[in-house]
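Of the protein chains in this complex, one is absent; all others appear in place.
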Amino acid sequence: MAQSMATTANSPVGKPVRKSHPMLLFVLKRLVMLIPTVLIMSLLIFFIIQLPPGDYLTSYVAGLKSEGVVVDASVLANLEEQFGLDQPWYIQYFKWIVNILTKFDFGYSFDLGKRVWPIIADLLPMTLLVSLVTMLFQYLVSIPLGIYSAVKQYSVGDYVLTTIGFLGMAIPNFLFAILLMYFSFVWTGSAMIGLFSKEMLQNGVHWYNLGEFLTRLLIPVIVIGTSGMCGTLRAMRAQMLDELGRQYVLCARAKGVSERTIIYKYCLRAAINPTVSGLSGSLASIFSGSTISAIVMNLEIIGPTLYNALLAQDMYLAGTILLVMGVLIVVGTLLSDIALAWLDPRIRFSGRSE
Amino acid sequence: MPIIDIKDLCVNIQLDEGMLTPVQGVSFQIEAGQTMGLVGESGCGKSLTSKAILAINDKKCRQTGEILFETDKHEVVDINKLNPRGKEIRDIRGRQISMIFQEPMVAFSPMYTIGNQINECTRLHITKDKKQSKELTLEVMKKVGIANAEKRYDQFPHEFSGGMLQRALIAMALVCKPRLLIADEPTTALDVTIQAQILELMQELQKELNMAILFITHDLGTVAKMCDYVSVMYLGRVVESARACDVYKRPLHPYTQGLMGSVHKIGTLKQERLFSIEGTVPLALNLKPGCGFYDRCNQRIEGLCNVVDPELCDMGDGHCVACHRCKKEATVHE
Partner (left out) sequence: MSENLQTSPKLTRKQLKAKKKEESYYLASQWQLMAHKLAKHKLARFSMMILGILYFIALFGNFFAPSDLTSYDGSSKDMPPTAIHWITEDGRFVGPFVYGATMERDPKTYKKVFAEDKEKIYPIRFFTHGKSYQWLGLIESDLHLFGVDEGGKIFLFGTDSMGRDLFSRIILGSQVSLTIPFAGTFLSFILGLVLGSISGYFGGWIDNLIQRIIEVLNSLPSLPLWMALSAAIPAGIPPVQMYLLITVILSFIGWTGLARVVRGKFMSLKNEDYVMAARLAGVSDIKIIFKHLVPGFMSYLIVNLTLGIPSMIIGETSMSFLGLGIQAPATSWGVLLKDAQQIQNIANYPWRLLPLIFVVIAVLAFNFLGDGLRDAADPYK
């Protein structure tokens, strides 16, 4: 009998499996695929950014004219040539991308009169801080609550959480911002606008005012993170319920495994997959949410700058901000794919996440 | 003393539409080294009965009656009285009573290696020592005929074929050398040649460990091959129970007769139609008194079968049947 088994057993197993190899290959493959994505992205962004009729100079000149200032046509032509605004858009794009790749130069911000990169480099740390803290808040709150909601299905807590989940997804986050600011205005007398108080802007954030900075950070984080938190909560609950209903749960229970182990070792590990693969999506929605919330709450992050750049047709600045956001999200996707492959053996071996 | 003695086991589920009673008053016992076959169509409560023994039915299910189990320390516990989430029942599960599930493909979590999942049993019940537990796992994997066990130990379920997964599932059930093994249609998902191998394997291991087996199936051929005793279930009740050979030779209950008639035997004429029982098992919702088989029975007695519940009566030689017609005929003969 043992012999007959040996023959059936041999076929599916070919060579010995080395674990590190497919993983490394997987990461490399994804890295290579990133290049065309980013290139197409930059092209698309540039195309959109140059879409508005006219350019910064024409709208600037129009603005001056309305104030009664006459601009010399030759000066104008000179400026146009200097910035290459007289060339077709694809030539401008080509120059832009070549400059980025060769000199790490993202162009010039007409409106702010500076090179683009230093402006962004100034805003990026705070933007990333807000985004990452929001993300952390989102996951740290939603995952445990999602598990609780699923494990205690149809309990009072579950109903409360489900209701909150629905409401949180339905309120646009900028309105949530207004509401929170309103209540903080009514209760504390300060609307908590901005991440820094006046005093912080002068002296910088130090240990002694760290506490205030963190409370000022709290409202934006809640505002931006709530809709995503609610989305993750709902997804997590549905996924956990799905996993809890599977046969392997019954099988594990029949083995004498405790409920705790079933939930955390088996179900959670499988249920967290969609959440992990949704990581880049949630980064994108955090950028979306933070842009509009930052405009409402006057936060010192990249959103309001983008808004002003778009209104002023400051194309290199707006384009670069969009590109930076896009690249960050692409990197996020890569990271989440790697995390997924690490989590789920099926993906690890088949080599692709879809 | 039987290893397990089930008395009047009922499983109820309260639904919006009313009370669902998929298992109503099942009793049987199994002794060490014996195999009891639990036979019936799908939906008759076999699986719920088997899960009730491990108290792993859904939270919504309420169990009544007694499930007396003799542990290896020769104490008798009533499983129905234990907290289904508690430590005591968890010590019995997997260690004293274990179960082989219907579909091996979904019985393993895809996230962990086969070795890890079998290993979990021994670490829970036998030894905390990692090395020793791995050795035990490898030993049982080899025993159930998984070639190249050391390598297979680190593989994931999706790398296994169906037959191999069923072997792994059996290995997982047997690794702690349980006193009672519940096999819930362990071969339905497999093709015929593998089926035979798996059944042989189970018999061999039974001899070696002297365990009791509760074998759940709707395949009468398998029952004939595997079982010492047979209980036929219909609509949550045992309608006939006897030694396997008796049931085959002389099925008493009209339902059993129907089941036997629907098995293809070598020697029947090609043109001859297989007998089939009309209709399907009704839903066990808000049941009326009377025999559950009444609607589909071709030998029913009006005014009796649809009014009075038939009781399980011994027709001699331990051959029990729950049927008014059989009882009547027996008294007439006397």
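Just so it is clear, A and B label the chains in written order, and each chain counts residues from 1 on its own.
We adopt the following convention: contacts are C-beta pairs under 8 Å (C-beta built on N, C-alpha and C of every residue); 3 or more make two chains touch, one makes a residue touch a chain.
On a predicted model such as this, the values are computed, not experimentally measured, just so you know.
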| item | value |
| --- | --- |
| Listed residues A:23, A:97, A:330 or A:343, member touching the removed chain | A:330 |
| Selected residue (touches chain absent from view) among A:92, A:109, A:285 or A:320 | A:285 |
| Identified contact with the non-displayed chain, of B:279, B:303 or B:316 | B:279 |
| Interface with the unshown chain - residue positions in chain A | 36-37, 40-41, 44-45, 48-49, 51-53, 166-167, 169-172, 174-175, 178-179, 181-182, 185-186, 191, 280-281, 284-285, 287-289, 291-292, 295-296, 303, 306-307, 310-311, 313, 318, 321-322, 325-326, 329-330, 333 |
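Keep in mind that, in the parts below, only the chains that are shown with their structure count from here on.
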| item | value |
| --- | --- |
| Chain A residues within the chain B interface of the complex | 1-2, 4-6, 8-13, 16-17, 246-248, 250-259, 265-266, 269-270, 343-346, 349 |
| Chain B - residues contacting chain A, complex | 51, 54, 56, 85, 90-95, 98-99, 101, 103, 106-112, 120-121, 124-125, 145-148, 151-152, 154-156, 158-161, 163-164, 167, 169, 172, 194, 197, 200-201 |
